[in-house]
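Right, I'll just put the structure down here and ask away after.
Excluded from the complex is one protein chain; the other protein chains are retained at their positions.
And then subunit A:
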Amino acid sequence: MNTPVPPAIRIKGIEKSYKDLHVLKGVDLDVARGSIYALLGSNGAGKTTLVRILATLLKADGGTATVNGFDVAADPARVRESISLTGQFAAVDEILTGHENLVMIARLRQVKEPKRIADGLLERFGLADAGRRRVATYSGGMRRRLDIAMSLIGEPPVIFLDEPTTGLDPEARIEVWNVVQDLADGGTTVLLTTQYLDEAEKLADRIAILHQGTIIVDGTLAELRTLLPSATVEYVERQPTLEEVFLAIVGDKSPANGKEETR
């Protein structure tokens, strides 16, 4: 816990209102470098508002936030160099092909050899065969993978994933989880928002719950568990979950095998 490295994201007393609606009422949060931090909350809890403030798309009414050491209000340009945002509704260009989308982002990020980068990412995300097709023909899972691939260009140290698996089928969710895990293993800091508790449980090093405008608890999964009365031992016959049945019947769930899927 006594790490000398400053946190990748430091949020202090952030407040935000939309007219009469007080969405964020003083949010405090530190996200350590290279960790996956899940921000849990119900719909309308203010998760997206917080992410938009951190991504310099929205100005906070009060409080401060730094990302990669840069203040979001005072130094937004440096913050934008440090981050990538993957939105709730996959922000990809439907009229362009997957390859063209990636090349476009690479050019905007002034990355060398944009075409080679694009080809590499298509390969890595199981989209090589679909790379020359327009994104309008992609399935939801393929779009989301392309969306995340676009966020990786330029290797930003901090990535915001706003509800990355909302609307995805179980296989596509697992593909996204694998990608997120790979990212964190490579040293990227990931702040993800989700309303799926299993997603937070599966992925996150630490979890914070945003409720009625403030963080009401945060900690590791083990720490959160201690908040409840200690576990009692019961013997129950365990039935497979529907998800396990679905995945067993449908078969392999690695991303590379998902590339033939179309909507």
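Going forward, a residue touches a chain if its C-beta (ideal position, glycine included) is under 8 Å from a C-beta of that chain, and two chains touch if they have at least 3 such contacts; residues count from 1.
To be clear about the criterion, contacts and distances are computed from a predicted model.
Of the candidates "Ion-translocating oxidoreductase complex subunit C", "Helix-turn-helix transcriptional regulator", "Carboxymuconolactone decarboxylase family protein" or "Transport permease protein", the chain left out of this view carries the UniProt protein name "Transport permease protein".
Note on the undisplayed chain: of the listed residues A:Glu81, A:Asp119, A:Asp169 or A:Asp205, the one touching it is A:Glu81. Of the options A:Asp93, A:Asp119, A:Asp169 or A:Asp205, the residue whose C-beta touches the omitted chain is A:Asp93.
Mapped onto subunit A, the footprint of the missing chain covers residues 52, 55-57, 59, 77, 80-81, 83-85, 87-96, 100, 104-105, 107-110, 134, 150.
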